[in-house]
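As you look at this complex, bear in mind that one protein chain is not there, while each of the others sits in place.
Moving on to subunit A:
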Amino acid sequence: MPPYNGAIKAVSVARNGVGAFIRPCRKITLQYCNVGGSSQGLRDFLTQRLTKFATKYPEIEFQVALKRGHPIVRGLYSTTMASNPAILTNDSTKLADVHTNVKTVCLRNLNIDNVENKLKLMVESSGNRLYKPKQAVQSLNQSVRGIWSPFHVDKDHRFKI
């Protein structure tokens, strides 16, 4: 019998940006109303600035939808497994909606500049749910300093009771 048997299975973890960076935001839907006053800012944006904005981000698919009610911007995100807290917590109930991460923001009564700012926020977002990190630094790697050990301190400098 060999003195070791087998190996433990592993799956590689994404590190978006280590090789190439893929923008998590993949699609943005702008929903506006043709008559409502709350859509005025978005209507201005659609007629004046959308073309320029969309050309700047060719990797994002822009969709414009006409629907009654307040204007809405909806972002669809592809999520990295490592950066998603739902994966990190191994909560199987949260896993279902990981692949179609959606972020929705209401654009009611916003003027054209505010609409653009909200769109920039959608574009730059990771798509993850907002959560409070428990540590100041989150990393897949171990600490380069290692863990302090009292046994490796020189005997003369050890704490004596």
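Simple rule for what comes next: a contact is a pair of C-beta atoms (placed from the backbone, for glycine too) under 8 Å apart; a residue touches a chain by one contact, two chains touch by 3 or more; residues count from 1.
To be clear about the criterion, contacts and distances are computed from a predicted model.
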| item | value |
| --- | --- |
| Protein name (UniProt record) of the chain left out of view, among "Protein TRANSPARENT TESTA GLABRA 1", "serine C-palmitoyltransferase", "Rrn11p" or "Large ribosomal subunit protein mL44" | "Large ribosomal subunit protein mL44" |
| Option from A:Gly6, A:Gly37, A:Pro133 or A:Gly146 whose C-beta touches the chain left out | A:Gly6 |
| Subunit A, residues in touch with the chain not shown (by the definition above) | 2-16, 18-20, 22-24, 26-27, 58-63, 78-82, 99, 140-141, 149-152 |
